[in-house]
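Here you go, one structure.
The complex is shown incomplete by one protein chain, all other protein chains being positioned as in the whole.
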Amino acid sequence: MSTVRTSPGLLAAPAALFLIVFMLVPVGLMLYVSTLERGAFGGVNWGQHTAIAYEKLLFERDLAGQIAFNSDYIAIILRSFRLAAVTTAVTLALGIPTALYMASLPPRRAALMLFLVTVPFWTNLLVRNFAWILILRNGGPLDSALATTGLVTPPLDILYTPLATGIGLTYSFLPFMILPIYVALERIDRRLIEAAFDLGADRWRVLSRVVLPLAAPGIAAGAILVFVPCLGAYVSPELLGGGKSLMIGNLIQAQFGASRNWPFGAALALVLLLVLLVALALLASVKRRERLAS
Amino acid sequence: MNEARHPLRLPGTAVLAALAMLFLYVPIIVLVVLSFNASDMTTIWTGFSLHWYAQALGNDTMLVAIGNSLTVAAAATVLATAAATSAALGIARSGGRVRTAVEGLLGLPLLIPEIVTAVALLMLFVLVGVRLGLMSVILAHTVFCIPFAYYPIRSRLAALDPALGEAASDLYAPAWRRFLRIELPLLAPGIFAGALLAFISSLGDFVITYFVAGPGATTLPVYIYGMIRTGITPEVNALSTLLLLASVAVVAIVFRSGTTPANQTRGEKTS
């Protein structure tokens, strides 16, 4: 379809080159750094390859060089997975009904609600997590509100716990769940739903046998869009979790800050990338199944 | 259509949807309300005041941070939007394999967890010898601004008849005049929406900036982060409310332009 002599693909070259240099190359570099020896004063020793960064995930070496199992890091990684899984589950439980409700609205009201869901999506992550500090802190609105019910005695001491991190993550990523599910529901041919009713299915059957299977790619996309960034979250655990509920993101940050252990930081980051790849493969298989079914 | 009979309207969904909306908006409302609080106790309401806004806007360090944020956002937006517009035009006119590869590449920054991008870029900058400062922040922001700018432009382009560009060439327009007279004006709404989304993403970014900004390149979110870490003052509420307002304005404008960001990004944004 070209209309000029030069290849039209050249127009895409600046963006493509930029992302190769500043996205692919850095990730490749990270992979390489994870196999290197750490430098004595930060940085790395080039050409000195070792698997020590990966070993460190599970074992520690004492001064005498003895290897012993160390559960500290694996505990953080497991906590991250747990928090990410719980957040995904909660956002699913809230996101599916919300998306269903949105899809059932007349167009103008659906657009308004879409706008309302989208605003937090584009609002500064730091600001949104900060708002929860205000709410959850001792003596804050939640404390006062619950105190008036008389059911609990303040202070609740929620802030700086894994629960607070979970709340912050759920809050941060709920729009990521609602939007793709809504888009998927919106694309379902209304006649299929009517046909199911026509064939005598009740609402719950229509939901479980027709609507949700058809929306499966959207639900899977939503779950991945919540789970993957949750796993690598930095802001919520840092601000709301305090020191007691560190996640992988905080651990990575520490390797580039105080600990000055780039290879270990790079290895941890690769764990996140690996999870992303697995998630994408799962999504692709859900989509493929969907295509085969239709 | 009879609303009550809508096939997707199931009992309970309305309640859960209301809960979800409440969950999404209560913190925002609390934040906004407290930013107008006269008291310096951040959570006890004593009366309406614009005191904290005045204080925030009178703080020189913070003004420098705002200046940095705007500089970075403007530069990254211009770079990313130009690259994205060019890429959208190029991809639309090229065949299957190039298209798949480039589109995959363009979507990458939204897919890869932010912390990974952050440390990968940090290592690149340090090892290549790029001094950490406004320049490194601008480069890093351009990376994730490109996809935000690209999707609205692409969806606008997809809605246009490809024969329009051909018609211009056919009527003797050389490539640059075709771009200026036909493609640019017709793509303008998409480019505008894309630039706005890139701008707001850059303005709001914390994690990547935190890693690649050296001293002297503190942006507003990094500054706010520092304030939160050192002790919460109502000044932070005022600043946060201002940032919030900026996002709402941008999303409202993009929505009104008829190209909803939710549909364009298909929810691919990561935090």
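For clarity, chains are labelled A and B in written order, and residue numbers in each chain start from 1.
The definition used in the following text is that contacts are C-beta pairs under 8 Å (C-beta built on N, C-alpha and C of every residue); 3 or more make two chains touch, one makes a residue touch a chain.
One rule holds in what follows: contacts and distances are computed from a predicted model.
Asker: Assuming one chain is omitted from the figure, identify its UniProt name from "NADH-quinone oxidoreductase subunit L", "Spermidine/putrescine import ATP-binding protein PotA", "cytochrome-c oxidase" or "Carbon monoxide dehydrogenase".
Answerer: When "NADH-quinone oxidoreductase subunit L", "Spermidine/putrescine import ATP-binding protein PotA", "cytochrome-c oxidase" or "Carbon monoxide dehydrogenase" are compared with UniProt, the left-out chain turns out to be "Spermidine/putrescine import ATP-binding protein PotA".
Asker: Who touches the missing chain here, B:168, B:193, B:228 or B:250?
Answerer: B:168
Asker: One chain is left out of this view; which of B:11, B:47 or B:96 touches it in the full complex?
Answerer: Reading the full complex, the residue touching the unseen chain is B:96.
Asker: Provide the residue numbers of chain B that touch the chain removed from this figure.
Answerer: 95-96, 161, 163-164, 166-174, 177-178, 181-182, 185-186
We adopt the following convention: only the chains that are shown with their structure count from here on.
Asker: Just curious, how far off is chain B from chain A if you go by their C-alpha centres, in Å?
Answerer: Taking the average C-alpha coordinate of chain A and of chain B, the gap between them is 18 Å.
Asker: Of all residues in chain B, which touch chain A in the complex?
Answerer: For chain B paired with chain A, touching residues are 1, 3, 6-10, 12-14, 16-17, 19-21, 23-28, 30-31, 34, 42-44, 82-84, 86-87, 89-91, 93-94, 98, 102, 105-106, 108-109, 111-117, 119-124, 126-127, 139-140, 142-143, 146, 150, 162, 165-166, 169, 175, 178, 197, 200-201, 203-204, 206-207, 211, 221, 224-225, 228, 232, 236-237, 240, 243-244, 247-248, 250-252, 255, 260-263, 266-271.
Asker: Mind listing the chain A positions that touch chain B in their complex?
Answerer: Touch list, chain A to chain B: 1-4, 7-16, 18-20, 22-27, 29-30, 33, 43, 94-95, 97-98, 100-106, 111, 113-128, 130-135, 137, 139-141, 170-176, 178-180, 182-183, 185, 190, 193-194, 197, 203-204, 206-207, 211, 221-222, 225, 228-229, 231-235, 239, 248-249, 252-253, 256, 262, 265-266, 269, 272-273, 276, 280.
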